[in-house]
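Here's the structure, in structure tokens; my notes come after.
Here the complex is missing one protein chain, while the rest keep their positions.
We call the chains A and B, going by the order they appear; numbering starts again at 1 in every chain.
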Amino acid sequence: MSKLFAVVIILIAVVSAVPILRHTWWMPEDISTHGAPIDEQMSETMAEAGICFLASQILLALFIWKFSDRKPSDKITSLPGGARGLVIAAFLLVGTEVFALGLFGAKAWASVYFTPPAANAMPIQVQAGQFAFYFRYPGSDGTFGSLHPEMISEANANYFGIDQTNDPDAKDDIVTAEMAIPVNREIHLLMHAKDVGHSFFVRELRVQQDFVPGLDVSIHFTATKVGKYEIVCTQLCGLGHYNMKAYLDVMSQGDFDAWLKQQAAMQ
Amino acid sequence: MHDMSSHAVHHAPPTGFIRKNVFSLDHKVIGKQYYALALAAVLIGMVLSWLMRIHLGWSAAKIPFLHLLFSAGAPGDLMTPEYYLQLMTMHGTIMVFFVLTTAPFAAFGNYFLPIQVGAEDMPFPHFNMMSFWVTFVSFLVMVSSFFVPDGPTLGGWTQYAPLSAVGKVSGPGQGTGVVLWAASIAIFCIGQLLGSLNFITTTLDMRARGMSLWRLPLTAWGWFITSVMGLTAFAVLMPACILLILDHVAGTSFFVASNLVINDQLQPHSGGSTLLWQHLFWFFGHPEVYIAIVPGMGIVSHVLIANMRRPMLSHRVLIYSMGALAVLSYMVYGHHMFVSGMNPFSSMAFSFPTLTITIPSTIIVLIWLGSLYGSKLRINSASLFALGFISMFISGGVSGFFLAQPSIDILLHATYFVVGHFHLVMAVAAIFGIFSGTYFWFPKITGRMMNESLGKVHFLLTFIGTYCIFMPFHYLGMAGNVRRYQAFVDDYLQPLIPLHKFITISAVATGLVQFIFIYNLFHSYFKGEPAPENPWEATSLEWSTPSSPPPFDNFGGKHPVVYHDPYQYGVEGSTGDYVMQTSPEEVKSGHDEK
Partner (left out) sequence: MATTIHEPPKINEDRVPSRPASSSGNGGWHNLVPASGDLRAVRDYSPPPASTGIWVGLAAISMSFAALTSALIVRKGSSLDWRHFTLPSLLYLNTAILLASSVTLEIARRRIASFMSGLKTQVASPARWLYASLGLGLVFVVGQYAAWQQLSSQGLYLATNPASSFFYVLTAAHALHVFGGLGGLTLAIHRLSRGILKRTTLDTVARYWHFMDVLWIYLLLLLWTKL
């Protein structure tokens, strides 16, 4: 039994590693400007975690194989170095490894969250509500009209509760169900929650951020590749959570301008 | 008749069925009652997980007879999206609270802590009895939410506000279902506090003569450290649940912000803080997961030592490391909130203690592995599950490296990667700890042995099965598969569905394997081989009771005196290669703790 168990451990460890090494199920390609340090962090961590995982499972299997079914006359021996050696190894090896991960990870995190958006970043507002995302562009005046929650009406397609009749800033606001952005242009995403908690996740953009009801948060990013990507909700928001998504369309500047004009005409 | 009146512990042996088995003051009976509760809860939780997994693999399929369980949730046997979420919420809640907090800690701890310290019972047996019945009432309240018209809450075991706080307008089950959930958990907290009170005072004040703190077995240390964590963590969760109930029934706005619009209606609440709930919940929530695992670490260490025939490389380092885990567990809770919208600087701050906590975890695993080296390992069901725990804890722990870093969390938060991580450490490792303890202590509790062959089959199939279930969760997470989805409609999720089907089949198969254990448990209870006095040739005090099961006062009127450290193995003893703690013989070539 012990030998069988040892073999099973090694098999499981090796078989588990295969899909990781072969990237069978994997992250999509990074299309953001800030994603490289994050991906690098991921590879570093994967390598270190992988080594720790394989080494410790193999050691476990080896020791089970070697030290079970021993004869009564066999002597019990201690690992050279004893507990002290192991504690030192843990502090030195694991300690430095995690400290390094923490330090470099902090840099990756800071590049996303501690850099302010560029002055010419394009502002887009996204509102998350049960169970859809809606987007708002400020229009030619560059300002968003104010939000009047009491005016929200799904039936009249006034998703944001803007007063297009009386509010001059709101008159040229463009509301869409799809998010289109020009490629290679920084976007400043203003995130507003209509009802409960939601989250904004685009895998390819290496962006995930929760909406906080009562607190307007914002993030910024730049997409580097044209294409259609999915925005999905990752914060449990009710029965329609699984279905809450929108498309992110990254287009050339020219295509984007045309699209925006078209959307403006449909308001 | 000599004076036995030292402390209120001395109650006469109970007479009558009710006093002996129902409202019993005896810690052993209370321990068994907790075990029975955990067993019932785990079976319910497992069935809930089957329903979830079947639906995830085949979301358009009908599940026969499902409408009988809850007609509103499964009209025509087709599971509605809200019913999936309700099942998921109850699965998580029941498993975390009524299985993982109950079995390793309350069940085994109540039974064995007093015996292992050499006491006749815990110092407050009435509070102890109350702690079980309060927990039982909490369980009934939780399960009752299945029977209210709108069904149980669907907000996940984490019950984030405002979804949980704003009332039934936010979804089915979000009215009465949430109030019942919060009430149940608040009641549960009270039960836990009464339990912690007993565990702490037993460990500090009820030890037999000669039993210094360092001579306590590792199980006792595990339970002691856990009870201190429980005291502080549950004391925070309870007021949080009360505030949540008030937001529901009293119109307050602790957690619900202003200007929220649901179904085109402006909600009456204002000014509440969404993140406040998360801070209060996770301040409890992170120590909670260590409450779930530390007793298992104690049990696994204890079982392994008896089966390696040698003590751990360092008894004290293990204790210090478990203590370090407990202390650090309060400083890391923000890692559940990296992308929650809290100050990104806080996220960075929380990641450092989270990464640091790998150090004591690593030390513990290295000590286990290092102690296996050169040992004389005995393979039986108990030791197999203990070894399996090590493998699972390694696997689950290693995925923690990723989740400890906010930058990587951007990609992995709320994906199946997280679900895989916590299932490996909690649903598998902690459960393996429970299995290991069961196989090890069954002879002492019942006087009979469990069937070894069945135990080994149970082990091997469960070990392989649980890896088949939970290892793929990490691959799903890397691909960005979001959690808490009742079906997979997004384009990028379609290629992942076959993997989900594989997981479902593994889950149902592995779940069915558990009935081997259930059969073994009940069959051995009635018809198992009578157990020898000390079947594992172990040294701690539970093996020196005059009978199995132990008599009413544990030691048959005698008060044990402790002469040795807990793990004198590999020495020349009068009965073999070990010397029991209560044996007055001197240890030759021993290793007494300093």
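Keep in mind that, in the parts below, a residue touches a chain if its C-beta (ideal position, glycine included) is under 8 Å from a C-beta of that chain, and two chains touch if they have at least 3 such contacts.
The model shown is predicted, which means the values in this text are computed figures rather than measured ones.
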Touch with the omitted chain, as defined above, among B:120, B:288 or B:490: B:120
For the chain that's not shown, point to the residue among B:276, B:349 or B:497 touching it. B:276
Using the definition of touch stated at the top, determine which of B:90, B:257, B:412 or B:426 touches the missing chain. B:257
Of B:86, B:135, B:196 or B:375, the one touching the omitted chain in the full complex: B:196
Which residue among B:36, B:140 or B:213 touches the omitted chain? B:213
Against the chain that's been left off, what residues of chain B make contact? List them. 2-3, 5-7, 9-10, 118-120, 123-124, 193, 196-197, 200-202, 204-213, 231-232, 234-236, 238-240, 242-243, 246, 250-254, 257-258, 270-273, 275-276, 279-280, 283, 559-561, 563, 565, 592-594
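Quick note on the criterion: only the chains that are shown with their structure count from here on.
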Chain A and chain B have mean C-alpha positions lying a whole-number Å distance apart equal to 30
Chain A touches which residues of chain B in the complex? 80-82, 85, 154-156, 160-163, 166, 170-172, 256-262, 264, 266-267, 271-275, 308-310, 312-314, 317, 339-341, 344-345, 347-348, 351-352, 355-356, 358-359, 362-363, 365-367, 369-379, 384, 387, 390-391, 394-395, 398-399, 401-402, 404-411, 413-415, 456, 460, 463-464, 467, 471, 474-476, 478-480, 482-492, 496, 499, 570
Per the contact definition, I'd like the list of chain A residues that touch chain B in the complex. 1-2, 4-5, 8-9, 12, 16, 19-20, 24-28, 37-38, 41-42, 45-46, 48-49, 52-53, 56-57, 59-60, 63-64, 67-70, 74, 76-79, 82-84, 86-87, 89-91, 94-95, 98-99, 101-102, 105-106, 108-110, 112-114, 129-130, 149-150, 152-155, 161, 193-197, 199, 201, 203, 206-215, 217, 230, 232-243, 245
